[in-house]
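Heads up, one of the protein chains got dropped from this complex, but the rest are sitting where they should.
Order as written gives the chain letters A and B; numbering starts at 1 within each chain.
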Amino acid sequence: MSSATPNQALIGSRWFKYASPATFYPLAGTLAPWFAVLSLLLFGLGLYISFFVAPTDAQQGEAYRIIFIHVPAAWMSMVIYLAMAFWAGLGLAFHTRLSGMMASALAPSGALFTVIALWTGAFWGKPTWGAWWVWDARLTSELLLLFLYLGFMALQAAIEDPRRADRAGALLALVGVVNIPIIYFSVQWWNTLHQGASVSFTRAPSMAMTMLEGMMVMSLACWAYVFAVVLWRVRKIILIRERNSDWVRQLQQKGVL
Amino acid sequence: MLQVKQLTCVRADRPVFQGLSFDLKASRLMQVVGVNGSGKTSLLRILAGLLKPAEGSVSWRGMPIEQQTSDYSLARVYMGHANALKGDLSAMENLHWACLLAGRDPTQPVIAEALNHWGLNRRHHLPLRVLSQGQQRRAALARLSLLLDAKLWLLDEPFAALDTEAQEALEHLIARFLDEGGSVILTTHQAFGLSPRITDRVDLDRLRASC
Partner (left out) sequence: MLKVFKALVKRDMTLAWRRRTDLLNAVLFFVMVSSLFPLAIGADPKLLRLIGPGVVWVGALLSCQLTLPRLFASDHADQTLEAMVLAPTPLSVLVLAKVLSHWLCANMPLVFIAPVLGMQFGLGPEALGVLALSLALGTPSLSLIGAIAGALTLGLRGAGMLVALLVLPLYCPVLIMGCLAVEATVSGLSPEPYLLLLAAFSLATVAIGPWAIATAIGIAYE
């Protein structure tokens, strides 16, 4: 069956063995639960450190504790876009179908973390600056990043042919990733010139070691969560795309699905 | 000249046809038949280079068409269902532009002659949208009269919606093109006068992917 074989030129290469959806599907199924468990453990540890171990901030009181979610979420939102662009570029260059599926599987998680970063930013802003929304350079960039994610998902949702959706999304993600630094610097410039930079996230001068630890553990937990969720999502996408292929039918006959 | 090997076409994850191979020589006329949805248009689009096949290769004079430089794009002419003409431009402007795009630069009298040949006398400079559907189709086909120096015509349902007069004109033109060493691949449902000259035939119904 033709649609189950990846790009002919790549078959011989060991590296691309897992680029075939048929081999990746069971691998993802094995790995995902492990990452889920790992993520739960890390979240538990991270939240414990954030709430009970980390000291109360001298200026901001208890309200600052939201950074243990806010900062990892903001990091994730950017890393995931980079990962998405990486898979997109790979897919455009080598015509590997799995790459496009990975990019589509990453987008919702990226958008989710962007929303979390914005939301928690608002929660943090209210007690700290007295306003839910401040046109801070980072918050504004984060908002534009959310628009980029939403545009990516809207474009993919609008295209029926999955192959075209993958490739169109990939090109958009690449255009986006080239633009992100430009957007970031222009927004920062705009911000310093317009606002007098009275508020900034970089204010906390010396962060206690435990605070940093808490953030690190929370970030790792987010990583593990993303791995688990994306692997599960990519499995779903593979099944939908490959529903006509022999190996999916064999799974159905065995009663695995 | 045109060599097709083990071509498989997949549209929207559904296989359309598979295992198509043929070798088309010069001065040949190939008819592609098959029911609706058997992939006739997809096949022509693959041969033109608009669509990538899921598997298999198309070569022109021994070289795969995706590696061709401008040789193949000068040699083949593809005409789809639509006329590829602008209603706001005149027939003359449309044809001149189409030829420029195809890498030719015919003079006005040459274009005028082609238009007259298709019965569009005295309508050279009217905006195309004021002409009838049939006349617009003739203007589109007049492009072929200007591209007789090509080597391969890929015509998708060229006889659709033509009156007998225009159909005969097209048959004459195709015959002349064949005589001059060109090859034609066309899809059509209806009977046409060139049946005795058909040398090759592809039946896509027989290549239906079993799925």
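One rule holds for everything that comes next: a residue touches a chain if its C-beta (ideal position, glycine included) is under 8 Å from a C-beta of that chain, and two chains touch if they have at least 3 such contacts.
All of these numbers come straight from a predicted model, not from anything done at the bench.
Within the entire complex, contacts from the absent chain reach the displayed chains A, B. Of the candidate positions A:83, A:148, A:218 or A:237, contact with the hidden chain is made by A:148.
Taking the complete complex into account, A:186 is the one of A:23, A:60, A:186 or A:244 that touches the chain left out.
Only one residue in the set B:31, B:83 or B:145 touches the chain that does not appear here, and it is B:83.
Per the touch definition above, the residue from A:47, A:159 or A:216 contacting the chain not shown is A:159. Where chain A meets the chain that is not shown, the touching residues are 92, 144, 147-148, 150-151, 154-155, 158-159, 163-164, 167-168, 171-172, 174-176, 178-179, 182-183, 186-187, 189-190, 193. Although one chain is hidden here, its contacts on chain B can still be listed: residues 48-52, 70, 73-74, 76, 78, 80-86, 88-89, 93, 97-98, 100-103, 105, 127.
Just so it is clear, only the chains that are shown with their structure count from here on.
Once the centre of each chain is set as its mean CA position, chain A and chain B turn out to be 47 Å apart.
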